[in-house]
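I am attaching a structure below and will ask some questions about it afterwards.
Removed: one protein chain of the complex. Kept in place: all other protein chains.
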Amino acid sequence: MVGGGPGAGIAETHRTAMRLDDKFEIVSGVFSRDAEKSLFAAKKLGISRDRVYPDFVTMSEAESGRKDDRLDAVVIVTPTASHYEIARKFLQAGINVICDKPLCLKLAEARELKALVEKEALVFCLTHNYSGYAMVRHAARMVRRGDLGKVKVVQAEHASGWASRLLEKAGHPQAAWRTDPEVLGDASVLYDLGTHAHQLSRFVTGLEVTEVAAEMNQIVEGRAIKDNANLLLRFSNGARGTLWASMAAVGNEHGLRIRVYGDRGSLAWHHEDPHHLRYCPIDGAPQILAQGADWLSADAQRWTRVGLGHPEGFFEAFANLYTDVADALLAKADRKTYAKSDLSFPDVTDGARGVAFVESAMRSYAKGGGWTQVEAV
Amino acid sequence: MVGGGPGAGIAETHRTAMRLDDKFEIVSGVFSRDAEKSLFAAKKLGISRDRVYPDFVTMSEAESGRKDDRLDAVVIVTPTASHYEIARKFLQAGINVICDKPLCLKLAEARELKALVEKEALVFCLTHNYSGYAMVRHAARMVRRGDLGKVKVVQAEHASGWASRLLEKAGHPQAAWRTDPEVLGDASVLYDLGTHAHQLSRFVTGLEVTEVAAEMNQIVEGRAIKDNANLLLRFSNGARGTLWASMAAVGNEHGLRIRVYGDRGSLAWHHEDPHHLRYCPIDGAPQILAQGADWLSADAQRWTRVGLGHPEGFFEAFANLYTDVADALLAKADRKTYAKSDLSFPDVTDGARGVAFVESAMRSYAKGGGWTQVEAV
Amino acid sequence: MVGGGPGAGIAETHRTAMRLDDKFEIVSGVFSRDAEKSLFAAKKLGISRDRVYPDFVTMSEAESGRKDDRLDAVVIVTPTASHYEIARKFLQAGINVICDKPLCLKLAEARELKALVEKEALVFCLTHNYSGYAMVRHAARMVRRGDLGKVKVVQAEHASGWASRLLEKAGHPQAAWRTDPEVLGDASVLYDLGTHAHQLSRFVTGLEVTEVAAEMNQIVEGRAIKDNANLLLRFSNGARGTLWASMAAVGNEHGLRIRVYGDRGSLAWHHEDPHHLRYCPIDGAPQILAQGADWLSADAQRWTRVGLGHPEGFFEAFANLYTDVADALLAKADRKTYAKSDLSFPDVTDGARGVAFVESAMRSYAKGGGWTQVEAV
Partner (left out) sequence: MVGGGPGAGIAETHRTAMRLDDKFEIVSGVFSRDAEKSLFAAKKLGISRDRVYPDFVTMSEAESGRKDDRLDAVVIVTPTASHYEIARKFLQAGINVICDKPLCLKLAEARELKALVEKEALVFCLTHNYSGYAMVRHAARMVRRGDLGKVKVVQAEHASGWASRLLEKAGHPQAAWRTDPEVLGDASVLYDLGTHAHQLSRFVTGLEVTEVAAEMNQIVEGRAIKDNANLLLRFSNGARGTLWASMAAVGNEHGLRIRVYGDRGSLAWHHEDPHHLRYCPIDGAPQILAQGADWLSADAQRWTRVGLGHPEGFFEAFANLYTDVADALLAKADRKTYAKSDLSFPDVTDGARGVAFVESAMRSYAKGGGWTQVEAV
């Protein structure tokens, strides 16, 4: 693991997700740039001192050189800006990567990572964890098997209320870097939240976003960046839609939701109630599909640990990706290769598309709105 | 009443709304272009034969010439295309008008009607009936009294599923004219449904939509027009938002809803459950405000006939507008003038703004998207 | 109309319901025991002075003696305690009756009214208005056509929050008589609310409640009576259930709801959202049935005035009963007789069963709980 020292919330989520299905063990890492903090974290995790490294370069070299007990994959949970160079280094060393989202901050870098992954036939998981929910998987399967007919309209939102106050001026570290104009700038809300909604709409529909028209504004006055974005979308099959990303939608919880309308049916999912899916066929009454029901797809059943009426949440969705990755790593170890199923963990290509999407949206906004092509990856 | 012969559903709604609070009586009319049908309808309504007219011109002249038992107002429930000439005629004759929405199909005509209303100081009600709901009134009051702080984002939808099938080819008369490229064309979905969402967002927020960027597409293949529109909005105070109008959102009921986010709170209302309003203050838990609760504004209380837990619906909302109009007519009769309160029935100016809005959206779409100014009225 | 002078809320509901479908006209009445108030009310309603009477005896005699423009029915909206003697008098005079609920306060009296109705083949409607909702009708049809299999469990509630405070000591007239130990006593909550839940469970299931076991307690301290009742129920087909009646369920709105579980499916309806019905078949996903949907039964369609997504509420449900009664009155006028359909307005037998139910519950409670037979009517 690279990153994840004291105070790093997302690393703890990764570690909990790993433990849940008991398929991973952390054996090595750089947990902080501060050696003392890194050792402290390592000790808490029960990691042997000789596999704690001063920096990721040393780690990648030492670990790739080991004869036995080699790393199956490195987990990167540092802030976004460093993902590129860390991931590159490990990929070059032939080590599989599990990386927190978003992938990186430049399309060119994303393409480079993608090329490395492909060249080395490595496993690369980008933890857009919402793609791991059983009912998101089921939604994706329903679209693919034609339950909705042809997809026509997609309405995606990740409008969170988490930064509805000027937290960055009240000592909130995450708010500080996420609203720093020098770090992510106005694109922050799209990188942090917009890419989740983008990935969710791609994952559920199996379509690509080909063009965007973007508008941004500011909800919390005094903030150094825009904190709200509304986008129009055009999809690869001609469908249309909107995407709303916000960090300051007052009163919203996490605010991630998607509605997909085809010409034969529609479905709706929202993260506040992740174990249900509303499905409306054109010729019958709306239905509430619940995780664990007998008649769900194998994709949903695979990720239902207990059963109907036993809610699974954020950690379980995260764990689902990790277990998907474990399956891929085992397959690769066995056969020297692996074939990802059509509904599995998001990978480097998904990550690159997310970066291309944000770049296009920012170009549209910079030029005063209007349709802007999303570059291919 | 002009229009409303056999088979005219909306006229029956108007008549039911009139009866509900018992403030209006239909005494005269042209109910159909077909004289026989008109007389038949008149007879059913118990209207004296000598006040049934062959056409609206004759009616306006005869009725304006009466010495006693004069019309308080004419109700126009004909298809949209004829609203302009009928309304103009009655206004010129000095007769107050209650007109079904949308006002008309050209901004120039809308402005002419507006000028006539103002010149003659007449009462003109455009029956955007959703502005009559008690909880919509309360929402509008909450925004005006500052409960949400400064409005920042408005998300409005009127995405109905009513025409999710190719009804126009199955003998459905309303679908036929609403999807006829010669009648309303691609603008149909905006005139019919978009104007409701536009009016709702204006009524609730007290803001004007100043610019739009529009995209349209088609959900039901084989249809002669576009049946779906997604718009970005800019509001007069700098707020941003989206508006989704659709006649083919499969599985939706009426699909009218609004969410308003300020920097101190947010609220949400949807027509499928019109007697509740979700309100989220920035510093407390989300609340479910229910029609009839003790602590609601006078605006909501005025339109609550029974009380908490006794749902009122579509007819009652419609009746609320009629009773608002009755109050205005009585005030005018008394004092030769009347002052509309800030939250009352939509009028000719609201109607003109709706037309300007649709025209701007269609211009934006015609030029391939991009921001387009909504003309002042 | 007997009753319904100034301040009588329920009478205004009856009058609005009558106007809605325009099938009734009030032509005669005793609106108050106070002659002046009665005349005042009559004048407001536009009733000819010669058909305003000093008391119901005079009215029944005068009206039954008329040669023309005879009453089709009398509407009784006085407090419960006087229903019996007024209804009896009009029935004896051969006049059809529409009576507010509950029917009366003694089973013996209820039986006498029932005998009179049957002897004279009169129309008698008891306005348990919730039986008029389109989706309640649909629920009843679903049970009768076997969608739920055999009914096994019924959970009914009318747990309102209306009297959660000591309103009777704050000058609230309705609270005063409803909590007066001399008027209805502890049975008040069962007569006022329990009978609605009882009728709803009978109407929806088509079953009779044959035995009850009752427990009561007091929520609002200082109140002169019990304001809360929990009952166990046994039904005529062997089904079991509970009924909760409360006037002080803090935070509840009207609190009327029913859940019916069969061995092949279940359904749930609650009055806070009366235009939807949740239906769960044993072999598929739960469904949300909406008023106005194409695939609903004729029983629901008959009572859907506008259509999908156009909510109808309390007044429309009330009006549905009135229109049911109008149909019955017209049929009777035509053929000297009428046959009530299986899902129509509640009548004198339903009313008598409600009284028998309350009496049994009170007997069970008086003897310290335990199963008590509901007497046949």
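Note that the chains take the letters A, B and C in the order they are written out, and that residue 1 is the start of every chain.
Operating definition for what follows: a residue touches a chain if its C-beta (ideal position, glycine included) is under 8 Å from a C-beta of that chain, and two chains touch if they have at least 3 such contacts.
Owing to the predicted nature of the structure, the values given are computational and were not obtained by experimental measurement.
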Completion exercise
From C:S28, C:S188, C:S266 or C:N320, the answer for touching the chain not displayed is C:S266
Problem - Among B:A81, B:A108 or B:I288, the residue in touch with the chain that has been omitted - result: B:I288
Completion exercise
Touching the hidden chain, out of A:K106, A:K119, A:H310 or A:K367, is A:H310
Problem - Touch list for chain C against the chain that is not drawn - result: 148, 150, 152-153, 155, 161, 164-165, 213, 215-221, 228, 230, 232, 234, 238-242, 244, 246, 248-252, 261-266, 279-282, 286, 368-371
Completion exercise
On chain B, the omitted chain is touched by residues 279, 284-290, 293, 295
Handout entry: Contact set of chain A toward the excluded chain (per top definition)
Key = 9, 13, 16, 19-22, 160-162, 252-256, 271-275, 290, 292, 305-306, 308-316
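In this section, only the chains that are shown with their structure count from here on.
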Problem - Chain whose mean Cα position lies farthest from chain B - result: A
Exercise for the section: Please report how many Å separate the Cα centroid of chain A from that of chain B, as a whole number. Expected result: 43
Fill in the blank from the handout: Averaging C-alpha coordinates per chain, one finds the centres of chain B and chain C separated by a number of Å equal to 36
Handout entry: chain A-chain C separation of Cα centroids, rounded to whole Å
Key = 56
Handout entry: Two or more partner chains touched - positions in chain B
Key = 161, 252
